[in-house]
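Dropping the structure in here first, questions after.
Here the complex is missing one protein chain, while the rest keep their positions.
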Amino acid sequence: MDAALFYTFAAITLAGALATVTRRNPVHCALGLIFSLLGVAGLFLLQAAELLFAVQILLYVGGVMVLFLFVIMLIHLEQAARLRQYSRQWPVALAALFAVFLEIYVLAQSGLPGLPPSPQPRLNAGGNTERIADSLFYVYALPFEAASLLLLIAIVGAVWLARKKEQPQ
Amino acid sequence: MVNLVANFWWIPLYPLFGAAIIAFIRRGASVIAPLMVALSFIHGLIVYSSPRGGTLDHTLTQWMPGLPFRFAADDLSLLMVLIVSGIGLLIHIYSIGYMAKEPGFWRYFACLNLFVFFMLLLVLASNLAVLFAGWEGVGLASYLLIGFHHDRPTVNRNANKAFLYNRAGDAGFLLGTLILLSIAGNVEFSTINKLPASGLTLAAALLLALGATGKSAQLPLFVWLPDAMVGPTPVSALIHAATMVTAGIYLFARLAPFLAANPDAGLVIAILGAATSLIAATIAAVEHDIKRILAYSTVSQLGLMFLAAGLGATEAAMFHVTTHAFFKALLFLTAGNIIHALHGEQDIRYMGGLRDKMPWTFRLMTLAALSLAGFPGLAGFFSKDAILVAALKYPVFFAIALSVSFLTGAYSSRMLWAVFFGTYQRDAHEAHGNMLHTLWPLAIGSALAGYFGPHGELAWGVMLTSALVSLSGLYFGRSLRIPVVLKQLFARRWFINDAYEAVLVHAVTRKGARAANWFDSNLVDLIPHVPSSATTTLGLLLGWFDRFVVDGLVRLTAALFSLSSYPLRLVQSGRIQHYALAMVLTLALTLGWYLLA
Amino acid sequence: MSLYPITTAHYVILSGALLLIGAAGLLMRRNIIVMLMAIELILNAVNINLVAFSKHWQQVTGQVFAIFVITVAVAEAAVGLGILIALFRHRGTVIADEIDLLKW
Partner (left out) sequence: MQFNNLFSILPAAVLALFGCVLLLLRFDSSRPYLIFLAFAELLAAIGLWRQTDFLGFTGFRGAILIDPFGIAFNAICLVAGLICAVGAYRYMEREDEDHPEFYGLILLAQSGMYLMNSGTELITVFIGLEITAVSFYSLTGFLRSNPRSSEAALKYLLLGAFSSGLLLYGFSILYGLSGSTHYLNIASMLATRNSRDPLILMAILPIVLGLLFKIAAAPLHMWAPDAYEGAPTPVTAYLATASKAAGFALLLRLILGPLHDLRPAWEGLITFAAIASLTVGNLAAITQSSTKRLLAYSSIGHVGYILLGLVAGNKTGIEAMLLYLLVYTLMTTGAFLLLSALDREGVTDFRGLLYRHPGVALLMILLLLSLAGLPPTAGFVAKYMIFLSLVQARQYWVAVIAALYVAVSLYYYFRIIREMLHNPDDSPATLTISTGWRAAVGLTAILSLGLGLNPEPVLAWARSALR
């Protein structure tokens, strides 16, 4: 059962990713990305990361994708869609990525010594969300606060950059 | 009353203040600049003549680990102080007249003062690091002064060339210093001179020698000096004859015990010096540009000093540094008078007959040239003699030194004949004022400095040989002028300027002419021509080698650097995805490298 | 490696595949919006890894890390789209290789 679900979600993820990378129309690309993100969300659920599953769907699929679609609507992309979609370097790029892939494959072949053995299962003892909350507010309180700062900066930056410069009266 | 002797480290500071003040107020340079150098000279004289009792030293600050910013003064460095500030003073005064009409008068003097500061810093250093600070500084000042007339076309290129050559040497110097530092923990001269010899010290000595070849214009880095002659003539006299170029020899003298402990390095230095000396002398014998003749002559004399220093005779080398400073500065300054009088003409073929027009210049230059050639009794004779004595142990070196001595006489007299005798071609007038008065001290030095040198037991045999060789050089030098051929060369002067191959062709032509005349000439007449024509040809060949091979290599290197700049820039295409691809390629290549390694 | 049972290694391989697809999108697509999406794919690949390791170690640190990665992805996307709008206003294009005022 787990395996079937894994392969299903993995297929959705990869297919969505491929669609993102290959579709001509940016809206289709965005839809492909949504599929891919949903697939990843499914994988999270499969690994008992319930909170992350929710975050992925709400934040990513809900928030980021809307942002993307919004910009796509803002910028008229009809001309862009009619242009050549791939940069001229695509054969080199593919070759390079394929080389990376091969190298990783060879690395794996040379004997993946693997990870240290897994400890006793106690992942979600006391509930996933509670444990994450514990960890987030106790161990990772500093990055948590810092992340809010990061979002503030992102907002300030995005607003500043996207806004038109006021013309002096 | 301040203790001037204990505060000997003030000596370099006067010209530094001078440079700063001139750069700041931009007027009064003709008073401030010489005054400041005069203060250095007086201070140096006071310290030199006072009883000191060993080496003075003064630590300004602890600079870096193992590197205090320390000054030291002993007889050797004070002698250099006197040479630098004394000759520097004369040349400052001379420059007031020479540069009077130049725009950027104050800039010239600021740079000149700056140079004197760095040179004094160099000679008063107590360790290699402080010496290096001065070493780099004189290179910088020299660069600025060579490029003084930056609006002339070749000037920038030549200034850059001088700079690059010096830097190539400096890289060696720096590495040598670092090796010594890593061995000894500091680079005080006193420490280095006590280091036991090892493979690393040998390497360090060779690297330092490389640095010295850059600064002192020796093989393989000697070709910048003739090109540096595009700078104002007083600059050539001060920097490229009397002071900066002797920094390499000064370094060897400082490190004499260290070199003695690493005799292989000394031998390399001697070989380089001997080879340079011979090559440069032969080139000087065929040059036509008066400043370039003097430049090659300087290279040749520096080669002799290298030879002596390499063989351990640092006293002889320093003696020659001293006498050379006098007569070469005098030669350059008199040449400057001539160039000034002829409105910038530097080609000796366009001079001639100036004896009557410029009588004092004629007398002074003759004195200097005779001293250079080693005319018995003049300063150059004694110092060259000391070098010959030092070279006596090695027959090859002795023979080379003798040949150089002969050639020196030959090109000196050739130059004198070409400039002062023969037909009078141009209107000229004698120099006056500062440009003449400042020459007197130099003339006295050129004549008499030899009697104050370090005299060991007199080697009469060597002295006699040397005198004979010099005199014969002087005598035969006149016959280096071959009127028929020279007229041909006049006709096609532009040809030489453009490509030296043409000159080679002329050399062949000249040989042809010589062959035709062979039977007409009687044997007695011919004999002196054999060595001279052989030398001429050799000189031309070496000149060709210099211009096309050595110079070509340098240009090639420079061009390669510039050229390699373009592909590196072209990779920077401005396209985001090319950049991202470069990142991925790096990842792929590093992964692959680790897989294969 | 067998297809079954599913181990951490499977997730790592899936993550690698997603990473490479994302990188391919970044390197090949000329449309900057799609390039930004490709970056989202790369960050998601990282998240797959993190959650799989979290499962492997039976502790939630990896999931916490993943939350931070999502935050970062959001921040980068927001600023990236802001810059894109500014650029589009000047140049009227979102094609990556037409944006090369700065080069050499």
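So that you can tell them apart, the chains are marked A, B and C in the order they are listed, and the count of residues begins at 1 in each.
Here is the rule we use: contacts are C-beta pairs under 8 Å (C-beta built on N, C-alpha and C of every residue); 3 or more make two chains touch, one makes a residue touch a chain.
Here the structure is a predicted model, which means the values were calculated and not measured.
Visitor: Considering the full assembly, with which of the depicted chains is the omitted chain in contact?
Guide: Output: missing chain touches A, B, C.
Visitor: One chain isn't shown here. Among B:Ile46, B:Ala100, B:Val396 or B:Met583, which residue touches it?
Guide: B:Met583
Visitor: Based on the whole complex, identify which of B:Gly147, B:Gly248 or B:Gly409 touches the chain you can't see.
Guide: Answer from the full complex: B:Gly147 touches the omitted chain.
Visitor: In the full complex, which residues of chain C touch the absent chain?
Guide: Against the left-out chain, chain C lists 8, 12, 15, 19, 22-23, 26, 32, 35-36, 39, 42-43, 45-46, 49-50, 52-53, 56-57, 59, 61-62, 64-65, 68-69, 72, 75-76, 79-80, 82-84, 86-87, 90-91, 96, 99, 101-103.
Visitor: Which parts of chain A face the unshown chain closely enough to count as touching?
Guide: Output for chain A: 104, 107-108, 110-116, 138-143, 146-147, 149-150, 152-154, 156-158, 160-161, 163-165, 168.
Visitor: Touching the hidden chain in the full complex, which residues of chain B are there? Just list them.
Guide: Chain B touches the chain not shown through residues 23-24, 61-65, 69, 103-104, 107, 129, 132-133, 136-137, 140, 143-144, 147, 150, 156, 160, 163-164, 167-168, 170-171, 174-175, 178-179, 181-182, 561-562, 564-566, 568-569, 571-572, 574, 576, 578-580, 582-583, 585-587, 590-591, 593-594, 597.
Here, only the chains that are shown with their structure count from here on.
Visitor: How many angstrom lie between the centres of chain A and chain C, each centre taken as the mean Cα position?
Guide: Spacing between the chain centres: roughly 5 Å.
Visitor: How many angstrom lie between the CA centroids of chain A and chain B, rounded to a whole number?
Guide: Comparing mean C-alpha positions, chain B is 69 Å from chain A.
Visitor: Which chain B residues sit where two or more other chains touch them?
Guide: 575, 577, 581, 584
Visitor: Which parts of chain C, given as residue numbers and ranges, touch two or more other chains?
Guide: 23, 27-28, 30, 96-97
Visitor: Under the touch definition given earlier, write down the residues of chain C that touch chain A in their complex.
Guide: 3-6, 8-11, 14, 16-18, 20-25, 27-31, 33-34, 36-38, 40-41, 44, 47-48, 51-61, 63-64, 66-68, 70-79, 81-86, 88-89, 93-97
Visitor: Can you tell me which positions in chain C touch chain B when the two form their complex?
Guide: 23, 26-28, 30, 35, 96-97, 99-104
Visitor: Help me check something: in the complex, which residues belonging to chain B touch chain C?
Guide: Checking each residue of chain B against chain C gives 569-570, 572-577, 580-581, 584.
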